[in-house]
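Here the complex is missing a single protein chain, while all its other protein chains stay put.
Here the chain labels run A and B in written order, and each chain numbers its own residues starting at 1.
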Amino acid sequence: MTEHDFAVIGGGLVGSAIAWGLAGAGKRVALLDEGDVAFRASRGNFALVWVQSKGLGMPEYARWTRASSDAWAGFAQELREETGIDVAHQRPGGFSLALSEDELVRRDTMLKRLHNQSDLPYEIMDRTRLQKMLPDIGPEVVGGAYCPLDGHANSPRLLRALHTALKQRGVAYLPEHGVDRIEHRGGVFVVHSGTRTVEAPRIVLTAGNGNRKLGEMVGLDVPVRPQRGQIVITEKAAPFLNYPVVTIRQTDEGGVMMGDSLEEAGFDDRIGLGVVGTIAERAVRMFPLLGSLNVVRTWAALRVMTQDGFPIYEESRSHPGAFVATCHSGVTLAAAHAKLLAPLIAADGLTDDFTAFSAKRFHVSSAA
Amino acid sequence: MFHRLPDLADAALVTLTIDSEVITARPSDTVAAALLAAGHAACRETAVSSTPRGPYCLMGVCFDCLVTIDGVGNRQGCLVRVREGMHVETQRGKRVAGR
Partner (left out) sequence: MSETCDLAIIGAGPAGMAAAATAARLGLDTVVLDEQPSPGGQIYRAITETPVRQGTIFGDDYWRGLDLARAFANSGARYLPNSTVFSVDSRLEIGVSSGGKARLLQARHVIVATGAQERPMPIPGWTLPGVLTAGAAQILLKSAGLAPSGRTVLAGSGPLLWLLAAQLQRAGGTLSAILDTTPRMTFGVDMLSFLASPYLSKGRALMRETKQQIAPIDRVTGLRAEGDSRLRRVSFTDRSGVADHIECDTLLLHQGVVPNANLAMSIGCTHRWDDAQLCFVPTLDTWGHSDVAGVSIAGDGAGIAGAESAAERGRLAALDAACRLGRIDQATRDREAETPRRVLTKYGRGRAFLDRIFRPIDAHRIPAGDTLACRCEEVSAAQITEAVRIGGTGPNQLKAYLRCGMGPCQGRLCGLTVTELIAQARGKTPAEIGHYRLRPPVKPITVAELASLPRSEAEANAVARQ
């Protein structure tokens, strides 16, 4: 018998949430992670718990996102009770703002389709209505879309809360354990990290963009690629923004985050002034009072992107017991991963509901 | 507490205000130097815990001498020279966006 029931590979938000859930289901878990310097979307995300733009083209994903959004408050409360750490989850509803009629029409069209597909609640607001909820919008804002299900949290604190809870739940968190090889021997996975090994009958790959390589070792096709996003944050300001906007939000600590970009830049996670400058420019047009705040940091991080932007959840056919969980919405989906996905993986494995998330969808002939 | 040396080059002093207090300073002073010369060891309460802080390094590194200068918050007092008629305000907690 191995020391662990599960080896979860990747200690970011996805892996930590799943490890937390597995431990909650009574499993003995080892969580392998890289070290201090790694590509970590968990440290670079925008911290939205977001519903309004998710899942057009895949109703299962829209449903999954909404389930996570619904589970988030309870998840946050459980973490608070367990660790004393408040991850500042709020669900006041969120906005996307348009700086032109054209932008507004396109947003409306997209949301209308999502509404028709998945019954998404949303509302298009004109300037006058917007101003009642967002009094500081600039004159260029022509309108916006509001979805009452949207919210946000403090994602770095979520990482700390999860890691604190993992310690309490007896999970063996193993940082500086980058994985270079996985073997499957007699029903046991042997995970190699340098000269060290961790053995477990079941494994979950949650290594973000690292899942592509790890997947190959256990017969899983994980076609993910890095997509760069850049973010700007200001010094702490007194609260003035009561709702998250898809590209602007004020953290519970006071800093205003502005995002983000979508760039195909491989594994280059450097920032560029032209991009962060554009982000700042759009933000100031939306909220002119941001202009005088000082920027204290910028950063770039790499999203974990599939071709269609939707997650992959799958168990290997050739290596039963090897699962992959990968997505670019580790914050939004944290509650679902912890409370819904992990118990399934801990029990009998993924149910038929997850068939849609299989990477096989990328190989279906378009001529069919 | 800081005091001026007795033998300094002649200079036409400038007048500025710190909150409601009117003070004079030498034109080559930074705001942080003028604050210390006027007996203010503290210039703000922090944005995190509202505890008092004052100028610490005077060379632009520590960001503890943050003050509101002519309506603009969180400026480094040690990097800005005084000007005639300048309004300096000490800060309480987080800066207010838009000023």
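Following the convention adopted for this analysis, a residue touches a chain if its C-beta (ideal position, glycine included) is under 8 Å from a C-beta of that chain, and two chains touch if they have at least 3 such contacts.
The shown structure was predicted, so the numbers you read here are calculated from the model rather than taken from an experiment.
Asker: Of the chains you can see, which ones touch the chain that is left out?
Answerer: Answer for the hidden chain's contacts among shown chains: A, B.
Asker: Looking at A:9, A:293 or A:346, which residue reaches the missing chain?
Answerer: Checking each option in A:9, A:293 or A:346, the one touching the absent chain turns out to be A:293.
Asker: One chain isn't shown here. Among A:2, A:117 or A:164, which residue touches it?
Answerer: Candidates A:2, A:117 or A:164; residue touching the omitted chain: A:164.
Asker: To test your reading of the contact rule: which positions on subunit A touch the chain that is missing from view?
Answerer: The missing chain touches subunit A at positions 11, 33, 35-37, 40, 42-43, 96, 98, 103, 106-107, 110, 156-157, 159-160, 163-164, 166-167, 173, 175-176, 232, 234-235, 246-247, 253, 258, 260-263, 270-284, 290-299.
Asker: Taking the full complex into account, what residues of subunit B touch the chain not shown?
Answerer: These residues touch the chain not displayed: 1-9, 11, 26, 28-30, 33, 36-37, 41-43, 46, 48-49, 51-64, 66, 74, 79, 81.
Here is the rule we use: only the chains that are shown with their structure count from here on.
Asker: List the centre-to-centre spacing of subunit A and subunit B in whole Å, with centres computed as mean CA coordinates.
Answerer: It comes to 43 Å between the two C-alpha centres.
Asker: Show me the residue ranges of subunit B that touch subunit A in the complex, using the header's touch definition.
Answerer: So the residues of subunit B touching subunit A come out as 47-48, 72-74, 93-99.
Asker: Taking the complex as given, what residues does subunit A use to touch subunit B?
Answerer: Touching subunit B: residues 136, 235-238, 240, 253-254, 256, 289-290, 292-294 of subunit A.
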